[in-house]
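These notes are about the structure you will find just below.
Note that one protein chain of the assembly has been removed; the remaining protein chains are unaltered in position.
Think of it as A and B in the order they're written, each chain with its own count starting at 1.
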Amino acid sequence: MHTRVAIIGAGPAGMAASQTLAALDIPCTILDEQPAAGGQIYRSVNNGGSQLASVLGKEYQAGRKWVDGLAHPDITTHFGVSVWQIDPDNTITYSQADSEGTKAHQLTADHILLATGAQERPFAFAGWTLPGVMSVGAAQIMLKAQGIVPENAVLAGNGPLLYLFASQLIKAGYPPKMILETWPDKAWRNALPHLPAAIGGGKQYLWKGLKMLAQIKRAGVKHYKGIRDLTALGDDDLNQVRFTHLGKTQTIHAQHLLVHQGVIPNTQFTRSMGIEHIWNPIQQAWQPQADAWGDMGEKRFIAGDGAGIGGAIAAELAGQLSALQIAHQQEVLTEEQRDVGAQPLQKQLTKELKVRSFLDTLYAPDYRDVLSNDHIMVCRCEEVSSGMLRNHARKGCLGLNQSKAFSRCGMGPCQGRMCGLTAAKVLADERGVDVSEIDYMRIRAPIKPVTLQELADLA
Amino acid sequence: MEAEYAIVGGGVVGMAVAYGLQSLGKQVLVLDEGDTSFRASRGNFGLIWVQGKGGVKAPHYAQWSQRSASLWPSLANDLQQQTGINLHLQQNGGFEYHLSEDSLEENAANYQAIKHAVGGDYPFEVLNHAQLKTEEPAIGDKVIGAVLHHQDGHVNPLFLLRALYSTFQNLGGQLRNNNKVVSIKPVASGFALQTAKSQAIQAQKVILCAGLGAPEFTKSLGFNAKVSPLRGQNLVTEKLPHIMNRPSGVLRQVNEGSVQIGDSKEDVGFDDSNTLAVAAKMAKQAVDLFPILARARMVRHWGALRIMSNDGLPIYTESAKCPGAYMITCHSGITLAAAHAKLLPLWLEGLDDAPSLEKFHEKRFDVTPITT
Partner (left out) sequence: MRKDSMLRRLQPKSGNSSTEPALTLHWYDQEISAQPNDTVASALLLAGIRATRKGTVSGNSRLPFCMMGSCFECLIEIDGQIVQSCMTPAKDGMRLSMPEQM
């Protein structure tokens, strides 16, 4: 099977790109592992009942038009497929379930656009593996896709998604029991210089944020700012949450603790493809090296949060820009035609991103607890603690590959998604260097597990 | 004089020798490259393998492997005493599986010849399918039989490396990571080494244990031996319930439960990427051998560059041009770890009970012209 443009991911970036390509009569194929389009931010946007619309808000509903736009003869979609390998010649190998089980398939493409999005930043704290601790994103997915809400949930961490979900829970009639907000050291001092740009380009986001905060306050949700030593407690099941605020330790009952400290690019694919990654010090995450079109070289592009966190609108704009450059590289558009189409998009994208540095610094993650407590589990899969990582670092493990070999951190099924960033922070702290100097672990395909039978069938 | 021995290379070969020397009371300094260097030691299978080594042409290699295998329990015990790390050593034999009568017969005949060449101590048996099934209940119907060699086994290779790192430093050995050696020069009192971080080190003797990483020094220090990269790919499954009782040359179940699938030997230069074609072939073979693996999921697939000399045998050699400079390199770093830790230091120090390693000297690679 062959396609001119393969798009991995049917979130905002992927959907927008496909529709720009289709408008130029360039056929494309979208592969997504979810059962329907929308990615995470617009998850189930065409499935939810009308009651969810009022809970989830109108920005969410904006995703509908993109999903509807997929019904175009030039756009082929494959849902429920798990892409696990992308070769240097742009051959894509993926698994798809049919009546007989899962089978591996291959698709070649002239161009590949990765629109694989973000994941939540792993937020390691004492007791975070207890049943009952979930990410805020996870709870929001259950709300969007299944209409399920937790009663009396405690929310902990920081970032716009935390406030958004709190307000969605309030609208749904199940306000959170408490919000425990972590503040990075010197948050306002670091963020203030970025405020003018944020006001210049992102007033609507700032307003929205303030409105959500006001709504949370009106609902009477207890809201502690600047908590430390977040601890989930319970005998093999979450029962209590403990934290320190202004020097005082408090313990409260909870069976649902939802945590969040921002989102980071999902780099599993790009790393497995051998692409260089650079450390973004404002976003405190690695992102793949790409130009302003999202071009990573060798006819591979990246757009959306997978390239660097920017949000849904920025992702849609970036997807369209990548599509224009792909169209130019496929000689469907001249440079001039491409630029005419790109110019308004670039202008809008620049404006859209103006709020980012302010949000990224104000809501930076707080790593102080995991860096001062040796007993926090950094690698959930293989149960490796921060203390164990420090020990190995002292014995000579300078980067994540050696750490992995000695501690098994990163060898579990999640392939470092939940531990890599935290482990890098711990190693950097132990070695006294910037985290950008820590060699990340080698990520290789398959980036999702594949049965041996599926593999054997390809022989 | 910073050290009596400077060892270039902190992989399983370098560390085993370093540990052995430090245990003898010598002052050892190990210099190792960085986190992303090729590191054959992260790409091994963990086998302590005697069968098939050497063949009739090199029974001394078979015997050297046997000697190391017999010393392994002592090594594992010492390391566990010293570091508390259990290496999960298991030495109750290993299989070579066969899907055809012809290959089984050929294998048996080959081992019979080796047995003769080593003087009789080569305990192996040939099992037919029914006999094999009592040893390995999960074995597939396509497997017509196997050769079982009783001196084979396996160990957790990463725990070995970790234990060596730990005990070596606890004994007072020095390990400098992320410190690639850029030059080695003979000087009056021994050798002067320079590192990429501009460190200058003086040592009485220097040992190259750098695997693929030191071709630039082999010539300058007067060595002629050459090693080449040989890529081996591996598949690792998720953790599974107990399936296999013994390891085989292509398949083993690790103490944690995951199954490791190997056996590719690819001559592809310095390319350590993994390829789908090889993975598919190895998966098919694994499923043929143990059909229950069909539903097991591969969670990791890696390629590693391993080391191969021209004849596949280890190289243990002192430089004629620069006495005091040694080269120690091999393909089977795990099997030979015990010999490297316990016997090579005796040879390096010229002690009485040192093993005779003449046949592993690099002069065996010298081309002798045929006189007519």
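Operating definition for what follows: a residue touches a chain if its C-beta (ideal position, glycine included) is under 8 Å from a C-beta of that chain, and two chains touch if they have at least 3 such contacts.
Model, not experiment: these values are computed from the prediction.
**Q** Out of A:A22, A:A145 or A:I313, point to the residue that touches the absent chain in the complete complex.
**A** Checking the options A:A22, A:A145 or A:I313, the one contacting the hidden chain is A:A145.
**Q** With respect to the chain omitted from the figure, which of A:A312, A:C381 or A:L427 is a touching residue?
**A** Answering carefully, the residue with contact to the hidden chain is A:C381.
**Q** Among the options A:Q19, A:Q40, A:T93 or A:T422, which residue touches the chain absent from this view?
**A** Of the listed residues, the one touching the omitted chain is A:Q40.
**Q** Per the definition of touch given earlier, which of B:E135, B:E238 or B:D288 contacts the omitted chain?
**A** Within the whole complex, the residue contacting the unshown chain is B:E238.
**Q** One chain isn't shown here. Among A:S135, A:Q283 or A:S403, which residue touches it?
**A** A:S135
**Q** I need the residue numbers on subunit A that touch the omitted chain, in ascending order.
**A** These residues of subunit A touch the chain that is not shown: 33, 35, 40, 44, 47, 49-52, 55, 82, 101, 119-120, 129-135, 137-139, 141-143, 145-152, 172, 174, 236-237, 253-256, 266, 380-383, 412-414, 417-418, 448, 451.
**Q** When the complex is taken as a whole, what residues of subunit B touch the one chain not shown?
**A** Interface residues of subunit B facing the absent chain: 238-242, 256-257, 295, 297.
By our rule, only the chains that are shown with their structure count from here on.
**Q** Any idea which subunit A residues touch subunit B in the complex?
**A** Touching subunit B from subunit A are residues 85, 87, 93, 274, 392, 395-402, 405-406, 408, 411-413, 415, 439, 442, 444-446, 449-453, 455-459.
**Q** Could you pull out which subunit B residues touch subunit A in their complex?
**A** Result: residues 10, 32, 34-36, 39, 42, 158, 161-162, 165-166, 169, 175, 177-178, 235, 237-238, 261, 273-274, 276-277, 279-281, 283-284, 286-287, 293-302 of subunit B touch subunit A.
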